[in-house]
Each structure stands twice: as C-alpha cells, then as structure tokens.
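Complex shown without one protein chain; remaining protein chains in place.
Now for chain A:
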Amino acid sequence: MLTAVLAVAESAGLFRAVGGAAIGITCIYFLFRAASLTVRSSSITNLYQIALIWIPGVLAICLALTGLYLVTSTEPMTLAYLLGVILFGCELVMLTIAAADLEGVVNAPITPVETA
C-alpha cells in the first residue's frame, strides 16, 4: 500500500525520503534480529545455518535499495521506474518476512535453527 501511494505520487524526493526510511527501519530490525540470533546460537549453528539467517535478508536489502535507486533515478512511468517500484515493494515485503521469521526464533528457547 505504501509503495503504491508513493508510486502514484510520482515524486522522487518523497519516494527517496519515505521509501528510504521504510528500508532503514526494516533493515535495522532485521540486522538486530539476525545479529542477536547469530550471537545467541553461535555455539550450536554451522555455516549453512548462519547463511540461512543472513542471506535472505541481506539480499532483500540490496534489491530493495536497487529498486529505490531505479525509482528515484528514472522518469516516472517508464519501464525502469515500474521495475523499480515492483522491486522495491516486493523486497520490502521479503525483508519484513525475513526479519519476522527471525523474531519467532529469537524469542524461542535457545535451540538450533532446524534446517535439515
């Protein structure tokens, strides 16, 4: 919804400010959860499990920033702009999901992240 409103507004400055803030908040939330989980379970996790904690969120941050860059650096309603909007919206959701998934694990008793 936020992405749709920002896209319709067609203001690069507004998108940069609000979109950037949204990524920033979600990003901090994810990084805090991921770091917390990594530290809490450092003795019982392996490299694969650490990758499973970090890679989805880090990739989502990178792609969301790419989407934001596309939106703010191109003319409204061009293909690159629309691609940026979709990328920004989807990756913000993916980042939130990645962080929310970690929250459940962080609040649970210390057990290894079950992967396989």
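The rule we apply is simple: contacts are C-beta pairs under 8 Å (C-beta built on N, C-alpha and C of every residue); 3 or more make two chains touch, one makes a residue touch a chain; residues count from 1.
Quick note on the criterion: contacts and distances are computed from a predicted model.
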Looking only at "C-type cytochrome", "Dehydratase", "ABC transporter" or "Extracellular solute-binding protein", the name UniProt gives the absent chain is "C-type cytochrome"
Sole residue of A:Val18, A:Leu31, A:Leu65 or A:Ile97 that reaches the chain not shown, by the stated touch rule: A:Ile97
Under the stated touch rule, tell me which residues of chain A contact the chain that is not displayed. 48, 51-52, 55-56, 59-60, 63, 79-80, 83, 86-87, 90, 94, 97-98, 101, 115-116
